[in-house]
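Of the protein chains in this complex, all but one are displayed in their positions.
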Amino acid sequence: MTVTLSGREVASKLEKQFPGSIIESSEKNLVVRSESLLEIASFLKTTPGLDFDYLTCITAVDYLDYFEVVYHLTSLTHNHSLFVKARCYERDNPTLPSVVSLWRGADFQEREIYDLMGIKFGGHPNLKRIFLWEGFKGYPLRKDYLQW
Amino acid sequence: MVIKTEPFVINVGPQHPSTHGVFRMRMTLDGEVVVDMEPVFGYLHRGIEKLAEERTYTQNIPFTDRLDYLSSMANNLAYVMAVEKLAGISVPERAEYLRVIMAELQRIASHLIAVGAFLNDCGAFMTPILYMIREREKILDLFEMVCGQRLTYNYMRVGGLSHDISEEFLSALGKFVKEMPGFIDEYDQLLAENEILLARSKGVGILPKELAINISASGPVLRGSRVKWDIRKADPYSVYDHFDFEIPTGSIGDCYDRYRVRIEEMRQSVRIIKQAMEQLPGGEVRSQVLQRFHSPVGEAYGHIEAPKGELGFYLVSDGSIAPYRFHIRAPSLINLTALRDMIIGWKLADAIIIFGSIDICMGEVDR
Amino acid sequence: MLEEYGYIGLFLIVAILFAAATLLLPVILSFIRIVPYKPNPIKSSTYECGLETIGKTWVQFNFRYYFYALLFVVLDILVVFLYPWAVGLRQLGGLGFVTILIFIAIIIVGYVYAWREKVLEWK
Partner (left out) sequence: MEVKKQALPYVSSFTEIDRAEGKAIEELKVRSQEPIPDPDRWLDEELHRHVLLARLDDIINWARRMSLFPVTFAPACCAFEMIATAASRFDISRFGMEIFRGSPRQADLMITAGTLTWKLAPWVRRIYDQMAEPKWVIAMGACAISGGTFTSSYSVVPGYNRIIPVDVYVPGCPPRPEALLYGIRMLHSKIAKRSVLQEGS
């Protein structure tokens, strides 16, 4: 049974390691400051107790006043999973550090989020539109995307 | 004396017999050897995630049929389970067992096409795929008996199934489950020791274990590289914990291992269907759910072991009748991440086989 | 004795006529507008999976392709000579059989040499 670790329990571990990087941590979700996302991700991947070596899924959600990117991490050895969220507040040029250096599985998923939601991922080797053609204006999955 | 040769770029493009749909590879070739490759997606991007935000939870079910159009039942199951987890809806026991039967039948049908297309790329032109389509037609007849459609079933509903199975479905299923292992053995004997297939696929396109985990591959691609990870065992959903079945894994992660994993999985699916038929309880197949129900605010991630890999639905609800965000974790797209690493250095003919052994479905890749 | 050569002449004429007919037929039919003739620039450009070709196509590609062609020509000539021999095998009798064996042996020597030189493997 894949146990979903509670956000509060992991947050306490992270607080000791990276003070002040947890914005909000409750039973269901763990929101992390976007600047320290990369160190937290590598910490989650490498510490023996957690070692999340498998990135299941990355999703971006547009909550109108901020973008939220949800990283669903899984550990194949311990069979537990965790939801880590990062938010970016500016709407015209949202950026987040890319996790491709840790999990290469994020390559196409981040390109898809850039293509459909417009969130740029710093450090991504090949950040281009993946589904739409180059001249496409706007980012379709945003809530304020005007089609006509 | 080495003659200077210049690499040239070839589009193995959208309209190509062996790209399983409209997938395009920009290959830089030096003679026959692939020097570089860039995948280009998007030729079937229909924007399902945008359209799904304007439709109620029940109206989105037909969209999931058209995602991975080779395993529509599995897509239905994944989406409907994600909505049930989001809205906290219980499903009657009989519906759970019928869902498992349909999902496993769909796994056999999808693997038949996967193995047939892989052999088609290997050069056994049209013979094995015609035999395997003949078997798949039997499964399509079973599905047609249940829900009237051959490819896009729209059979499962939030809270159960659309309607119960008829009587002759069980007898037809019993006949199918008796015959099918014989056909799978027939294909296996015909192909397992065939030295052409062994020469073409053994040791070709090796996906090492660490790279497979690092690119978060899933399904037969991950299990082909000796990683024992199957959602049906790791995170048993619906009633999978009532059945015993093994998880086949390959040895070194080459094309032959992925082929063997798919053949073994078909045998395990037949075993599961047999057990599910014996333990099939009575009762109705659908719990009382409004057609346009308001799901509580929140988010949920439901995932199943689809034939192509881990298919997940991430749903965010703002309390209205339509999902606020409808994201699909497409196993085919993520399995393609390592395609470039597996192809570089091989010849063009092997590159086509490596791509065929990953078994993608463009409807799911481009959504 | 001479009429044997007449048959060969007849065979030659029929071959030429047949080749000319197959080549000229579409041209004639397009004059009387049965075969449609609508050339346009896109139709005459190269077909590559539906896209324009990338980069220049006059590229110095690998020499190994010629080896395949050479070996094919050698074995094809062998087959061309086998046909008339097979038709007239009954008249030729044992002697004809031996001469063909010698002829095949010569060609096989070249083939084995190419094989051992690993010409067909793509390095």
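Residue numbering begins at 1 within each chain, and the chains themselves are lettered A, B and C in the order written.
Simple rule for what comes next: a contact is a pair of C-beta atoms (placed from the backbone, for glycine too) under 8 Å apart; a residue touches a chain by one contact, two chains touch by 3 or more.
Everything numeric in this text was worked out from a predicted model, so none of it was measured.
Q: List the displayed chains that the omitted chain touches in the full complex.
A: The omitted chain makes contact with A, B, C across the full complex.
Q: For the chain left out of this view, which of A:Ala11, A:Leu44, A:Val70 or A:Val100 touches it?
A: A:Val100
Q: Based on the whole complex, identify which of C:Ala15, C:Ile28 or C:Ile54 touches the chain you can't see.
A: Within the whole complex, the residue contacting the unshown chain is C:Ile54.
Q: Residues on subunit A that touch the omitted chain in the whole complex?
A: Listed in rising order, the touching residues are 100, 104, 107, 125-126, 128-129, 131-136, 140, 145, 147.
Q: Counting contacts across the full complex, list the positions on subunit B that touch the omitted chain.
A: On the subunit B side, contact with the omitted chain comes from 13-17, 21-22, 26, 36, 38, 42-48, 50-51, 62-63, 65-66, 69-70, 113, 130, 133-134, 137, 140, 150-152, 203-204, 206, 208, 211, 340-341, 344-346, 362-363.
Q: Considering the entire assembly, which residues of subunit C contact the chain that has been omitted?
A: Where subunit C meets the chain not shown: residues 32-38, 40, 42-43, 45, 47, 50-51, 54.
Methods note: only the chains that are shown with their structure count from here on.
Q: Between B-C and A-B, which chain pair shares more contacting C-beta pairs?
A: A-B
Q: Between subunit A and subunit C, tell me the centre distance in angstrom, where each centre is the average of that chain's C-alpha atoms.
A: That gives a centre separation of 61 Å.
Q: Mind checking the centre-to-centre distance between subunit B and subunit C? Centres are C-alpha means, answer in whole Å.
A: Result: the chain centres lie 45 Å from each other.
Q: So what's the Cα centroid distance for subunit A and subunit B, whole Å?
A: From the centre of subunit A to the centre of subunit B is 26 Å.
Q: Listing for subunit B: what residues touch at least two other chains?
A: Residues of subunit B touching two or more partner chains: there are none.
Q: Which part of subunit A faces subunit B closely enough to touch in the complex?
A: Those in contact with subunit B are residues 1-2, 28, 53-57, 59, 61-62, 70, 72, 76, 79, 83, 103-109, 112, 116, 129-133, 140-141, 145.
Q: Which subunit B residues qualify as touching subunit C in the complex?
A: It is residues 3-16, 24, 26, 30-33, 347 of subunit B that touch subunit C.
Q: For the complex, which residues does subunit C have touching subunit B?
A: 48-51, 53-55, 57, 59-65, 122
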